[in-house]
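Note that this complex is displayed minus one protein chain, with the remaining chains in position.
Note that the chains take the letters A, B and C in the order they are written out, and that residue 1 is the start of every chain.
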Amino acid sequence: MTQTESKTKVNVKLGENNYGKAEVNLMKINRDSKRHEIRELQVRVGMTGDFDAAHSRGDNSELIATDTVRNTIYGLAKEGFGSSPEEFGKELVAHFVKTGAKVTGGFMEFTEHLWDRVQVNGQGHDHSFVRQMPKRTGRVESADGKSFKVTSGIEELYVLKTTESGWEGYLLDERFTTLPETHERVMATFVTAKWEYNEGSVDYDAVWTKVFKQLQETLTDHYSPSLQNTLYLMGEAVLSACPEISRIWFRMPNKHHLQYNLGRFGLENNLEIMHVDPEPYGLMEGWVERA
Amino acid sequence: MTQTESKTKVNVKLGENNYGKAEVNLMKINRDSKRHEIRELQVRVGMTGDFDAAHSRGDNSELIATDTVRNTIYGLAKEGFGSSPEEFGKELVAHFVKTGAKVTGGFMEFTEHLWDRVQVNGQGHDHSFVRQMPKRTGRVESADGKSFKVTSGIEELYVLKTTESGWEGYLLDERFTTLPETHERVMATFVTAKWEYNEGSVDYDAVWTKVFKQLQETLTDHYSPSLQNTLYLMGEAVLSACPEISRIWFRMPNKHHLQYNLGRFGLENNLEIMHVDPEPYGLMEGWVERA
Amino acid sequence: MTQTESKTKVNVKLGENNYGKAEVNLMKINRDSKRHEIRELQVRVGMTGDFDAAHSRGDNSELIATDTVRNTIYGLAKEGFGSSPEEFGKELVAHFVKTGAKVTGGFMEFTEHLWDRVQVNGQGHDHSFVRQMPKRTGRVESADGKSFKVTSGIEELYVLKTTESGWEGYLLDERFTTLPETHERVMATFVTAKWEYNEGSVDYDAVWTKVFKQLQETLTDHYSPSLQNTLYLMGEAVLSACPEISRIWFRMPNKHHLQYNLGRFGLENNLEIMHVDPEPYGLMEGWVERA
Partner (left out) sequence: MTQTESKTKVNVKLGENNYGKAEVNLMKINRDSKRHEIRELQVRVGMTGDFDAAHSRGDNSELIATDTVRNTIYGLAKEGFGSSPEEFGKELVAHFVKTGAKVTGGFMEFTEHLWDRVQVNGQGHDHSFVRQMPKRTGRVESADGKSFKVTSGIEELYVLKTTESGWEGYLLDERFTTLPETHERVMATFVTAKWEYNEGSVDYDAVWTKVFKQLQETLTDHYSPSLQNTLYLMGEAVLSACPEISRIWFRMPNKHHLQYNLGRFGLENNLEIMHVDPEPYGLMEGWVERA
């Protein structure tokens, strides 16, 4: 062992912690009829509890190996996972609380990769699929393995409108404001959303589909004076359509599409030739809640 | 200037080379009617010619600045780019051969990001769009700015079938073969394709749409004994549907979906619970050509 | 405007929220002597306050444009940013609280890209630099623009040891445990850490350098019975070396290096030929705090 400068050690203790397995890539295929159904999840499971002995003394006797966690995820996917990923998450967390001597709670997070059926002559094919871009996400956590807090979400929903959007009437900083106002611009954003539920049973799959529809439709139904206002209206639409949802959070970057300066070359540009600027971007985050 | 060991320099010369601008992110919006049309390209332009003076003597007098290349891409997008990205590429390369004293040829490469219309009540919206996953690609090159070689392509088309695929009867290596044979497996691949054209005029947009359809449909119409065979059949389908295409190349990784070993836990697994293994993957590349 | 099904709207309100600019890529060069100094930051600024009017009514009159935020970041980088990124963050947040009518607080997050001097004849060069892999991170937040909570961190520190590590004596799950025990393995992890400070002034640059050193040295000074124990010992080492730090958090994936099964081919493998498995990985998170 290497010699290092002798160090005086101070007294420390373990704070909040968890451990588990991440990036478990799982596909479950339902072959009950010839029209197959598939679900593909990337799963992370984290366990919480009293793991002080392992951390501070190197005593592993109360630790479930993360390799066991992986085996369990695949095993319970066979025995359970009969409906939504959120319900599967509850099964997983409950299992580890039951089997881990020192495990008192935990969480399961997932990203679901979405597949559509391949279209042949206008029909979705029985067993051929093509991957879609947006992703479904979720997190199930529990302090006791019995009651659960569920959050569902969506990622990588990239939407854009070419008109009915502006940015004007904002606060002017004497020194640092240089941007001109406009009532006509291109607006684009890469929506990340997550939402929480009211008490009671929820059909998580059905709710997700409704939210996905609302987020897209809201883009079309108003003049947007700011990304902040559109964020709010998306929240309002979701809460109106989905009584199961208690509140919803958005992260919405403003993917700037800037009119390229063609006047220098004697050319007009009426929002026709745009520079899609990758950075820096305005970034809006916020919850919309029931009043 | 820093002192370094004195070095004896040998005689060198410039070989094949090009320079230009990459990652020019451009959106062109057609606002001629209230039903807007958008196209989003990431463009790279490279110029070839006699650039020895700049390289070997630091004499820039014959170099077009790459910033000028950027301005030109946006400027010509306004004046031209009336049909496909491939035709726009020809306009660009021809322009630089004309304006660059020492530019004799060049190429334009693009990745087109595809957008669908947002659906509202079953109708595509006039000015709201949602990004799709597959990407359209292309490359136009010319040695003289007059005649062009065009290659078109597709990337990130991720397809999967849950049955009608196997892998058996292959060569056994005495020592290193451990994989069992199967006539029932999940097959998935992330298709990259590119194709070349016969002489004559081409409607590049129409051809692309036909290829995109053929690649998906072929997945559904045969039992696949190997990814190699499916690659070949995809090529056959494309060449049959598109007389404009002379040959087509594929890169198709075998995205392995492995049956997780649940027998260890007393559970059956009839290709139901799969591990989606990110690596290592079989990788097939090949051209399919007219006989 | 598109017609959609008429929807009954429910009453909603804005919850916790912030907005600002992200991915502002800034380099500050100190040219005061011929030995230049550079710092490169990717900065995000978020502002908090009463932004209800903008969200719920589309009234922008109290909003600072995010473009103004960008200008301000570059402007204040010139006038301020005399020492660490953390102190620069305080300057930025204080500024926006002062200039934004409705801004009551906010945060600044940064990722610092680290550059070493190019070595020539054993000396670091005056003005030539080469990028390093690990990244320095930080977040400064304030509820009032006057008092600040500072968190500093490190990312992408990828370390590995080829011996003096094991994993044994862990809890056996009757059904799902299949992993054999070992007292000799390869251990590797991609360290993400962040830490908080005690009251009082801090030399953030000096502390970061000490943490960076401790995290690497700790890897070498003990037999590791688990990644959890190494996490704890890293925390102990940092808290011992840096009295300014109150507590430190780690995220440490277990980058599995698995002995490839060569026995099937009649070959021995004494931890010599390893498969570097990208997934799934054990993932440990935890705080180490002063007792």
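Here are some notes:
Going forward, contacts are C-beta pairs under 8 Å (C-beta built on N, C-alpha and C of every residue); 3 or more make two chains touch, one makes a residue touch a chain.
If you're wondering where the values come from, they're calculated on a predicted model, not measured in any experiment.
When the missing chain is restored to the complex, the residue among B:D32, B:D173, B:E199 or B:E268 that touches it is B:D173. Across B:P85, B:G100, B:G138 or B:G153, the residue that sits in touch with the chain not pictured is B:G100.
Residues of chain A in touch with the missing chain: 2-5, 120-121, 123, 125-126, 128, 175-176, 178, 264-266, 278-279.
Although one chain is not displayed, chain C still touches it through residues 25-31, 36, 38, 40, 71, 74-75, 77-79, 115, 118-120, 125, 127-133, 157-164, 186, 216-217, 219-220, 257, 260, 262, 264-265, 267-278. Annotation for chain B: contacts to the undisplayed chain at residues 1-2, 4, 7-25, 44, 46, 51, 54-68, 70-72, 75, 99-101, 164, 167-171, 173, 175-179, 217, 220-223, 225-226, 228-229, 231-232, 235-237, 239-241, 247, 249, 253-254, 278-291.
Please note the rule applied: only the chains that are shown with their structure count from here on.
Set against the Cα centre of chain C, the chain with the most distant centre is B.
Among the chain pairings, A-C comes first (most C-beta pairs in contact). Separating the CA-averaged centres of chain A and chain B is a span of 29 Å. Each chain gets one centre point, the mean of its Cα atoms, and the points for chain B and chain C are 35 Å apart.
Counting partner chains per residue, chain A has residues 25, 71, 75, 164, 217, 220, 278 touching two or more of them.
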